[in-house]
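Read through the structure below, which is laid out as structure tokens, and then see the notes.
All protein chains but one are shown at their positions in the complex.
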Amino acid sequence: MWAGAAAVAIAVPFYLEGFWLQAGLFAMSAAVGAIGIALLTGSTGQLSMGHAFFLAVGAYSYVYFAGDPAAGGSHGLAGLGLPTPLAAVLAVLTAGVAGGLFSPIAGRLKGAYLGIATLALIFLGQHLLFNAEPLTGGYNGRAVPPMELFGLVFADSPSLVVLNVPFGSLERLWFLGLPLVLGAAAFARGVLRGRPGRAMNTIRDHEIAAGVMGVPVARYRAAVFVLSSMYGGLAGVMLALVFQRTVPDYFGVLLSLDYLAMIVIGGLGSIGGAVLGALFVSFLPQLLTRYSDDLPLIAEPGSGGVSPAEAARILYGAAVIAVVLFLPGGLAGLLTRLRAAAGARAATLTRTPRARLTPPPAPHSPSPDTRS
Amino acid sequence: MPAPHDDARDPAPLEVRAVTVRFAGLTALSEVSFTVAPGSVHAVIGPNGAGKSTCFNVLSGVYRATSGSVRFGGAELTALPPHRIAALGVARTFQNIALSAHQPVIDNLMLGRHRLTRAGFVSSGLRLPSARREWARHRARAAEIAGFAGLGDHLDTPVGLLPYGVRKRVELARALCMEPRLLLLDEPVAGMNGEERTEMAALIGAVRRGLGISVLLVEHDMGMVMRLADRITVLDFGRRIADGTPGQVQDDPEVVRAYLGTSAGQEDM
Amino acid sequence: MITFLELLLNGISIGAVYALIALGFVVIFKATEVVNFAHASLLLAGGYLVARLQPVTGFWAALLIGVAAAASVGALIEFLIIRRARAGSHTLLAIATIGVDIVLTTELTRQIGTEILALGDPWGGSVVHLGQVTIAETRLVALGTAAALIALFLLAFKFTGWGIAMRATAEDAETAALMGIRLGRVSLSAWAVAGALAAVAALFLCVFPTPGLDRSTSLAAIKAFPAAILGGLDSTTGALAGGLIVGVTEALMSGYQNQLAFLGRGVGDVAPFLVMVVILLARPAGLFGTRETARV
Amino acid sequence: SGKATGGEPATGGDGVRTGPGVTADTISLGILTDLTGPYASFGKSLTQAQQLYFEQTNAAGGVCGRKLQGIVRDHGYDVQKAVAAYTEIGPKSAAVPQFIGSPMVTALKQRIEGDKMLTLPMAWATSLLGGQAIQVTGTTYDIDMINGVDYLAKEKGVKSGDKIGHLYFEGDYGESALNGSKYAAGKLGLTVVEQKIKATDQDMSAQVSAFKDAGVKAIMVSAGPRQAASLVGVAVAKGMDIPFVGSNSAYSPQLLGTPAAPALLKSFSVMTAAAPMSAPIPAIQKLVSDYQAKYPGQPVDSGVGAGYGAAMIVGDALKKACESKDLSREGIVKAHRSQPSWEGGFGQPMDFSRIDQPASRASYVVKPDKTAVGGSVIVKEAAVSDLAKDYQVPVG
Partner (left out) sequence: MVATAPPAGTGLAVSGLAVNYGAVPALRGVSLRVPAGSVVAVLGANGAGKSTLLRAISGTLRFHRGAIGGGKVSWSGTRLSGLAAPAVVARGVTQVPEGRRVFARMTVEENLRAGGLGGGRRSAAAREEVLALFPVLAERAHQRAGLLSGGEQQMLAIGRALMARPSMLLLDEPTLGLAPLMAARIAETVKEINARGTSVLLIEQNVAMALSLASYAYVLEVGEVALEGPTAELAAGDEVRRRYLGVGDPAAERPLDGSAGRRTLGRWRA
């Protein structure tokens, strides 16, 4: 089954047109960012509405580290001209450092309080992006130097044809994005299943108990925040590579909210859920726009009815509500349930299913066993 | 008393000296002093609100003492945050169960191993062999402790699905997983029925026999306290009103007045 | 000096409007422990109705209907979503309100389209001269209204049965029910009140110094977040203090932005958030918020 | 795989070389607009006017025997959506007669140039100049402001040594405009007092206080209509009796329904390269009546003229390209760039042959008017000020 999935993933760029590849790449970047938020919100119970900032840090630092100072031309934009893979790694680390700088807040606040506090990052970040022109290019942003790995440039030129299919930047980036997403997901899973994951869950469920069991709570909160900002940074780098341009406007509150929507729709607390949610939220508007001509509910652009963009927003807002109301485990939970149902039908009464509590771990839900 | 070992992890005396804790307009502990001898079971009793849990909270770093000192081994505990105190081998259970209800028993127990294990974000994320080896080794010990506490059949059951009495035992097992030198038990049998109480008391006795660690016990079940404790400190309104062997304390008129109400024997209901 | 006073007065008066919005968050938070991210859309809804109705019914009737309608929208959100999702955690519910906000705001901006709607208020563009300082009349009215409403709620929370019921429910719904408190009514009333407050705030956000209500009006509500949280999410006084701090900071920083050029242009927008971060560093629960004291 | 063929130019049966977006009977034109974001009203007028042009042209036989067809995509002023939309419709479009948003165009600048896609941005920042394929129509924001300052000096009594205020948006638009006012101020011995704001700022009281404090004699406005209304309203209420001059994007006829209307009518004027819809120019009058016939009840704002004009520019480029039997994208761009003095009957001629210069340097001065079509009337006919003539436009 895994081999089949791998084969499909590899075949995609040979068959799908640019639009789909681009949508897929955006979704991959979103998935990485969403995994970061899932670690923070789902597993540690911390809310962040400022993650767009870390995407910006990742994207802009990559451009800065990789940007050729000589090629800045009339704009005179600063750059270090480092090899691009190094620049990408440094960009992720820089996002981590930025998250670390916020740790006095991230370590001490929790839940919705932290969520609103992180809004500051967005506004501060945008202020910096607009004003630090030599670094960021200001309002217009900067062009992104294409990644260059083992001699392969992830851009449209020099042209490359594989198996008779012209391989432009999107096709090439596909093969960069895929391993990055898989790696990011595997790493997060390892963290969650390992020692840090248990500590994180306990911080979410019972902060004091965590401390007494030897978990340095504030340091852990800060560390998870840093890790999650590094995921944000990586998502930013990927986004920049796909975009080929970074602009400050993009990294606003709406982007951050999208990420929260992703993890809720996907199912809080699970890595697979984050990825599913990312796919849903990033593909929905693209699909609706793309097929707007054929969808009955959606009006022609400009005709005054509900436009595809609006329909997409309403649908995904409604999806968030619907998940909270009817689907506590999100899409991931739904999949598990469907699979369990299918499994139960296939296998007869040979096994008893492992006991499971119905609602998934939810941040800050009072544990049912507190007798006060 | 178990035969003393020559081990760095041997229990050290716990010396509580003139600890005072004040909350806005209220003195929860005032100038309380007592010493827990290494390897002994020391009970702290007293009426509700006497400051017993507050005392535990100071010992485990959850509250900061207004003044006074707590020394354990060579360390001054009042200056340390909870996780540093845990690192010294001080483990506790909670009066109100504080487990992760959605996690299986084994994960709750493995949290107790936190201080003894090293795997960080990177080695766990990358699943390095060192992290996996460490996990296997400590899981085996956690399973052993679970077996000891009679939880062997529940390892994979989410804690929230277990009956109250079993959860209380998970709490104890989690504390044991810290391989403590000093174990603080806050009302370990509250809310249990007679049978469960007997069971828990036996468990505590076995812990003390097998591990030889010091146990500080808060409990209202006087029968159990009298049977288990080597020494008892009695608090009332934040002040120490008595300190001595069970026999001495039981007959102390002050204690009878403030706490027992009648002679202690009757409380074994 | 005149400029300073003028900026200060301006800041205080716009701060009063922020305080009204923040008060809406506080009411809901106190009653349900939910941070209501849909507040901005309630505000837009209230303002929109007032603007649409006032040509037909006249200003005061339109205002009344608008306030009532926003209250019903709030109540409806509670009835359809919050109530049904009661089992969920508060963080999850907060995220659900983000979903509500997205749906409502999208639909309302679609309705508003590209228009700039006047609210038809009786104060118009008149200004009041206080010595050499001038200030818009609307702003003085806003200040007075906000002060009165906030005082009212402060007292209500502390002393009325409604206030006690609300706080009890927030803390432990089941036990509140055991006390005979009707949870549905409490939480419904909180959301309705928040909706009404949002409509009043919308009025003052859209009158004179601003040209009117349009699709971006709800963005102004974002500034009420730092106001609510730096005051303390569960504190009525905090809402007032937070609103004023945000308003004054913003006005002063924008007014003196030429002198503050080294901080970058447009620092007035960031300033409230900076102040918020600084205050949270010192007091994680805000200026007047109750610090979580857990007992174990 | 279906992807194995690229979009290489080919020659059709009629001997016309064709490229992407051109088939035997249609020419597809990409329209990347904002119908749900902050510029939705503008985007709607632009798009409808362009549809009107396509309809009229098709009714008259189309171009090169082919019908024109618009592929409309709404990006809601979101860069990512714009990039995605361009990726989708780029391969099937021959040119882009409307692309709203300078951040969006800037983000795709390299790709547009690489694709050689004739693109008409509906933004007038100087940063968009300098490419072969991207054609900024009319003046740029800085030229308008230079003409505006010149107008203040010549007709509103602003003189050397005075201070003038400039309220502007952060970003290309505001900063281009600020460049212009600063240049003109420098030449005329004026000082510019700057106030930068964001699109989300609504209440301009603090800014008015600052301007008043500085004692400015006039204020330039390069922000949105809301901010202009608030600024002018507050300033007039505070007794500042000075002229206000806005960029073309700072005004919208909807403002005349707000409490700020009297103040705007009294003291506000706007610099624009395009003649207002009320101008007594036959082509414009015809457009207005055609538009009103097709879209009854819809406002006829400046977007109608701008959109129709842009569609016409692309249409003319296509016609010229057809003459040289080359409807490939290069062919279209080449044909377009071969016109040093294009005149669509809408007022000022434009020069499309210089990629580093605005197409025109002449601005009208118009002022709000409740009764006029499009809500504004001409105060002063289009003219190039002396200052603007010598002004060196920064490029890119």
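Just so it is clear, A, B, C and D label the chains in written order, and each chain counts residues from 1 on its own.
As a convention for this text, contacts are C-beta pairs under 8 Å (C-beta built on N, C-alpha and C of every residue); 3 or more make two chains touch, one makes a residue touch a chain.
Keep in mind that this is a model prediction, so the values were computed, not measured.
Considering the full assembly, C:Ile164 is the residue among C:Leu5, C:Ala147 or C:Ile164 that touches the omitted chain. Among B:Gly74, B:Gly194 or B:Pro253, the one in contact with the hidden chain is B:Gly194. Although one chain is not drawn, its touching partners on chain C can still be listed: residues 87, 161, 164-165, 167-168, 171-182, 290, 293, 295.
The omitted chain makes contact with chain B at the following residues, 23, 25-26, 45-50, 53, 95-96, 116, 141, 144-145, 147-148, 150, 163-165, 176, 179, 187, 190-199, 201-202, 204-207, 209-212, 220, 222, 227-228, 258-261, 267, 269.
Simple rule for what comes next: only the chains that are shown with their structure count from here on.
Chain nearest the geometric middle of the protein is A, using mean C-alpha positions.
Comparing mean CA positions across the assembly, the chain most remote from chain A is B.
The mean-CA centres of chain B and chain D are about 75 angstrom from one another, to the nearest whole unit.
Between chain A and chain C the centroid-to-centroid distance comes to 31 Å (mean Cα coordinates, whole Å).
The multi-chain contact residues of chain A, meaning those touching 2 or more other chains, are 130, 208-209, 310, 372. Shown for chain B are the residues in touch with two or more other chains, namely 62, 94, 96, 98.
On chain D, the positions that touch chain A within their shared complex are 1-4, 6, 33, 35-36, 43-44, 47-48, 51, 72-76, 78-81, 83-85, 87-88, 91, 102-103, 106-108, 110-111, 114, 127, 170-172, 175, 395-396. If you check the complex, the residues on chain C that touch chain D are 2-3, 6-7, 10-11, 14, 109-110, 113-118, 121, 124-127, 134, 136, 205, 207-212, 214-217, 219-220, 250-252, 254-258, 265-266, 268-269. Considering their complex, residues 41, 45, 47, 104-105, 108-109, 111-113, 115-117, 119-120, 123-124, 127-128, 130-132, 207-209, 253, 257, 260-261, 264, 268, 306, 310, 313-314, 316-321, 324-325, 328, 359, 362-365, 372 of chain A touch chain C.
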